[in-house]
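A single protein chain has been omitted; all remaining protein chains appear in their positions.
Labels run A and B following the written order; every chain starts at residue 1.
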Amino acid sequence: MKFGGIRGRATTWLVAASALLSGSAWANPHPWQLNLTKGVTQTSKEVWDLNMASFLVCVVIGIIVFGAMIIAMIRFRKSKGAVAEKWSHSTKLELVWTIVPVLILIGLAWPATKILVRTTDTADAKMTVKVTGYQWKWRYDYVDYDGKTVKKVGFMSRLDKKSDATRQLDSGLDPNKVVDANGTNDYLLNVDHPLVVPVGVKIRFLITGGDVIHSWWVPDLGWKMDAIPGIVNAAWTKISKPGIYRGQCAELCGQDHGFMPIVVKAVPQAQFEQWLAAQESAAQLDKAARTAQATPTPGDSQG
Amino acid sequence: MAHAATQDHHDDHHEAPKSFFRRWFMSTNHKDIGTLYLIFALLMFFIGGSMAMLIRAELFEPGLQLVQPYFFNELTTMHALVMIFGAIMPAFVGLGNWMIPLMVGAPDMALPRMNNMSFWLLPFAFTILLSSFFLPGGAPAGGWTMYPPLSIQGGDSIAFLIFFVHVSGISSIMGAINIIATILNMRAPGMDLLKMPIFVWTWLITAFLLIAVMPVLAGAVTMLLTDKYFGTSFFNAAGGGDPVLFQHVFWFFGHPEVYIMILPAFGIISEIIPTFSRKPLFGYKAMVYATASIAFLSFIVWAHHMFAVGLPLGAELFFMYATMLIAVPTGVKVFNWVTTMWKGSLTFETPMLFAVAFVILFTIGGFSGIMLALVPADFQYQDTYFVVAHFHYVLVTGAAFSIMAAVYYWLPKWSGNMYSERWGKIHFWLSVISVNVLFFPQHFLGLAGMPRRVPDYNVAFADFNMISSIGGFVFGATQLIFVGVIIHCVFFAKKKATDRVWEGSKGLEWTVPSPAPHHTFSVPPVIDDSQLAHGDVGH
Partner (left out) sequence: MQQPASFDPAQRRAAVRRTVGFLVAAIVVILGLFLLQFVV
């Protein structure tokens, strides 16, 4: 049964191939993925560009250096009668390969600095969400939206039941069969209550840890930030496209570090406002309902 | 004929003691202690390696098949500790012990009895560390970086880990003091500092790094210890402490530690490439200065391990620029090696093959290092398999390959026999292919979004993980060939090594007989500049 996931994998492949052909962007990791995601924010796109720029610089330098080595290894073999020269010094050459790399590095540091300065600025956010990492789940509290304080909207977000059952040692369940309604595999990348946020709005995250250090990372947003007990870190995002974006805890946090995924559900602004209002009124109307519901529910303060 | 003079020495001590116990347990001889270090390192390489095999077996396919997640964390933690403190560092100390006195024309290390003690602390340190697997709560599972609060959350294994760090730290510090005292005071007349082989230079600088940072690690873990057991709150936010402080102190040790594990490797490669190119090392002085600048820079880049902890913008920029700067002296070294090969007369015996692979693969690790230095990109790469691929390229195909190169290079001098070139080459080719199958796909996994230190993953990561695991199994099995080649060479090889061993070899170590007699240079050798390891004397 371990290798019996071939059909499951074939399905994934078909989905992968069709999506690739139709040119739709990948929001989540897919088989044989070789590179970073371009993501759905300006930051993630700029990071992708920086990633490609630095990669290309490395490839070019690699071709020059390894090329020279390979030529040397072919041309200057003793078996081909090569006789060693005696020289061992050239100030001119050494100056060149000290200065040129400095210039290349400045060329890389410049865009990196620009991106960093822009992405560090968390001012003028329209919305604030507090993210708290616990062993081994996330808590999301909506702090304010559009200048108004949000009342008692907050919930725990943990690994979904299907993944959780499958991931047990010798569960006998096939990870390839953990799929969502569209047939996409979301093994270990799905939660019971996703973080719901609006698109096109600058959202500020206040990130902290409840017990040990965690790290909140959604590749499609383009960054990760450590969730440290006693410290509140700030970061922000502005998602350009509705969709479901998945990530994972990135800092070793104990035995279930690999089993506390992050799911961000980005919806149009109007839909989000509706959802938020429903959560707020639910919090006021019915405290008893909060534990029973399957949809995100407010004020689950017991965790 | 320098070795004619070194062979007949006066009559107080000469041959190795006959009794096994006296020779190997009470040794004060730099060669025997060097051998002990190397055997110990090889043993630890296999212990740490078997943990890696178990890790790769669990990661072979999605779902948990072999171990519980907590035990998986114990494995990753112990694999790192054993490989760093048990395999790589002792192997370099062993090579330094063996070769430094031979290379500078000293009769032995400056402090032979302390030398014995620095080695014999290690078996005890590692017994303590490895015994923690049998504790009720299991071995340490908070990562080798020991970040609090996680590291002090578990059982008492952290106390074992801290005691291990103290004991092996004392061992490293004593080893470093010995090496500095030897190099500064025991050189033969005429062996000026700027005539020393690069390997000696890199070890001198490494020893200073060790002395500067091992006490820092000792201090950091002691604070961790008092936080757990004696009610202090250095790193406990609830008590007014700061968990990030530990990371700053740890990486102030940790980054120089990275160079402690690579500078001697640079030295080894700078010995091997000129030998098999039959051409002097290009830019000897530049190599020395580059090593020194890398060592200096290593003290001001520590926070690049912590870009995601929420540093202020100014700090992020400073550490990014300082980190990128390291690429310059490192680049100088790579260019110098390539230029040394240019217009040489190359042959490709096993040490040279490993050296060439080192230059290429270490450079690939350096490339990913530059990508990681860019803070905005690091926000994506940090704590993913991209980082795992990066540091395994610099530590396995870097440090470990250089150690293998060194063993093949000097084994004939140590044992007096030639190893099997055929099996050495088989070992090389299998290693170099499998190690890339093992680690190259991990770049892709990291970029696609797989975090490090996880026992299980989404099926999207399945293919590359399986490839990586297969590479890992082959690489692990291949190292048994290495052991076979060594045992065969030492005990069974028929082909005797000449004193010079390699056609292009230069330096004092090749002027003594093969195998190197128990005592060498009891009478200081006469130094002939043209026979030294580099030919840059005129400059």
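What we mean here is this: contacts are C-beta pairs under 8 Å (C-beta built on N, C-alpha and C of every residue); 3 or more make two chains touch, one makes a residue touch a chain.
Everything numeric in this text was worked out from a predicted model, so none of it was measured.
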Next on the checklist: With touch defined as in the header, list the contact partners of the absent chain among those displayed.
Outcome noted: B
Item to check | Among B:79, B:187 or B:228, the residue in touch with the chain that has been omitted | outcome: B:187
Next on the checklist: Using the touch definition from the top, which of B:19, B:127 or B:226 touches the missing chain?
Outcome noted: B:226
Item to check | Residue among B:52, B:95 or B:110 that touches the chain left out of view | outcome: B:110
Next on the checklist: Going by the contact rule already stated, which one of B:67, B:117 or B:177 would touch the omitted chain in the full complex?
Outcome noted: B:177
Next on the checklist: Just checking the interface: what residues of chain B touch the absent partner chain?
Outcome noted: 110-111, 173, 176-177, 180-181, 184-187, 189, 192-194, 211-212, 215-216, 218-219, 222-223, 226, 232, 234, 524
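One rule holds for everything that comes next: only the chains that are shown with their structure count from here on.
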Item to check | Whole-Å gap between the CA centroids of chain A and chain B | outcome: 33
Checklist entry - Which residues of chain B touch chain A in the complex? => result 61-65, 67-70, 73, 141-143, 147, 149-150, 153, 237-238, 241-244, 277-284, 286, 308-310, 313, 316-317, 320-321, 324-325, 327-328, 331-332, 334-335, 338-348, 356, 359-360, 363-364, 367-368, 370-371, 374-377, 379-380, 382-384, 444, 447-464, 504, 534-536, 539
Next on the checklist: Help me check something: in the complex, which residues belonging to chain A touch chain B?
Outcome noted: 2, 5, 8-9, 12, 28-37, 43-44, 46-47, 50-51, 54-55, 57-58, 61-62, 65-66, 68-69, 72-73, 76-79, 82-90, 93-94, 97-98, 101-102, 105, 108-109, 112-113, 115-117, 119-120, 166-171, 173-176, 185-189, 207, 211-213, 215, 217, 219, 222-226, 228-231, 233-234, 247-259
